[in-house]
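One structure is given below, represented as structure tokens, and several questions about it will come after.
A single protein chain has been removed from this complex, and every other one stays in its place.
Think of it as A and B in the order they're written, each chain with its own count starting at 1.
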Amino acid sequence: MESTLDIFIKAIFSENMIFAYFLGMCSYLAVSKTVKTAVGLGAAVIFVLTVTVPVNYLLENYLLKAGALSWIDESYADIDLSFLSFIMFIAVVASIVQLVEMIVEKFAPALYGALGIFLPLIAVNCSILGGALFMQDRQYSTILDATSFAFGSGIGWFIAIVAIAAIREKIRYSHVPGPLRGLGITFIITGLMGIAFMSFSGIKYGKDKPAEKTAVVKQTNK
Amino acid sequence: MAINRDSNSYTFGFAIVLVVAVGTILSVLAIGLKPQQEKNDIVKKQLDILSAMMDTKAKGISRKNAEEEFKKYVNLDDAIVLDVNGNIKEGVKAFDVDIKKEYKDKNMKDADRNFPLFVAELDGKKAYVIPVVGKGLWGPIWGNICLDEDMNTIKGASFGHKGETPGLGAEIAQPFFINRWIGEKISDENGDFAKFEIVKDGSGSAKESKVDGITGGTITSKGVEEMANRCLKVYSVYFKNSKK
Partner (left out) sequence: MSDAAVKTKAPSEPLFSKKNKKLVTDPLTDNNPVTIQVLGICSALAITVQVEQGVVMGGAVLFVLILGNLIISLMRNLIPSRIRIIVQLVVVAALVIIVNELLKAFLPDVSEKLSVFVGLIITNCIIMGRFEAFAMANKPWPSIMDAIGNGLGYAGLLILVAIFRELFGSGTLYGFQIFGNSLPGEETGLYTLGYVNNNMMILPPMALIIVGIIIWVQRSRNKSLIEQH
């Protein structure tokens, strides 16, 4: 089975939040005009993902999942609260974002100056809730795995937004056809970057699998 | 308005009322729909097993009549559960075993794992349906493999997947890939397990225990190979013993 490190690398590259699942596209497109703001938002996403996913993991496994309540008393083993998971996850994300904002403002004003304006944006960033939902879907067996998945996803998102911001800064000097300017060309570039990222799906994970690199890279050229 | 909407007590009161209202509505709905959802899961499982034995579409079997059709072919009283060494386990109901859940659970010991085997009757002959589970490129893959009454020849199969690349890995669910498995044998002359191998050069149809992979879907094909080998091995031991 996958090791913690595998999960981490996989979350950054082959299961990149932006290029493989398009999560967090709204802020990705809106805040990628300059590299500086992109770095700020990217860092905030890494931070919030790494904090919220483990919390949601505990919530899922000790409260919501079918039979999760059995640690209180065996008679609760039949209770399945998983239908509440969406609402719980989003509430956790929203309140943690709020909490983090207050804590950072109080104790690290410099960091708040850098991240502050991005934090409220993040509550409705799909990649944060997406992280929680993927965690639930894939049922990671330890909290360590879930955290490394969250951290990796955050880094993947960071890489994606910083890369597109750098490209957008440069593309301003290029002659893009009028109707494609701005949004249109950003979509197409993101698509091309996604195709490039697909080649990462050939990375070999785990020990037991035979090398398959060349075979999978070929499929994207087809 | 007389109420101060920004006062703390109003905010708290509003939050409490909202939470109670939403909680009540959702609980009622979830409990009300639960039987239907559970039934869907059962029907899906039955449909998967049936589709390994026959072309369910051609026979007009769908979610609507799967339950009755399932009873016609499969007798759940004959179904057994094996342990990892191929011995029969008592006290476990084959249909209730969730192999997908067991496969995902890394902390489970091999000795505790269950291997269900369904016995069905098709055109007057016995057929054995083995559920299998493994992982593809993106997520879990699963399936059912149906053996002929000789407990050896593959008669049919059905494969499913969660999110394999459509057109590439996802093709494992297509009839053309499943047809490549039909006629393969799971054990050699001595009754020992014959390992399957997915090959890329197109020679699979001619050779025994070799199956052609899917172009561009290598990792998923390999996943099917690993899944079939790991699961079928357990059963071959049981078949060998029961034939004696």
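Definition applied: contacts are C-beta pairs under 8 Å (C-beta built on N, C-alpha and C of every residue); 3 or more make two chains touch, one makes a residue touch a chain.
Everything quoted here is computed from the prediction, not taken from an experiment.
Per the touch definition above, the residue from A:63, A:94, A:111 or A:203 contacting the chain not shown is A:94.
The hidden chain makes contact, of the residues B:113, B:126, B:162 or B:210, with B:162.
Of the residues in chain B, those that touch the hidden partner chain are 1, 5-6, 10-11, 14-15, 18-19, 22, 25-26, 29-30, 33, 36-37, 40-41, 44, 63, 162-163, 165-168, 174-176, 216. Looking at chain A, the residues touching the absent chain are 19-26, 29-30, 83-87, 89-91, 94-95, 123-130, 133-134, 136-137, 172, 177-188, 190-195, 198, 219-220, 222.
We take it that only the chains that are shown with their structure count from here on.
Here the CA centre of chain A is 30 Å from the CA centre of chain B. Residues 1, 15, 83-84, 87, 138-139, 141, 201, 209-210, 212, 215-216, 218-219, 222 of chain A are the ones touching chain B in the complex. Those residues of chain B that touch chain A in the complex are listed here as 22, 26, 29-30, 104-107, 137-139, 165, 168, 200, 215-219, 222.
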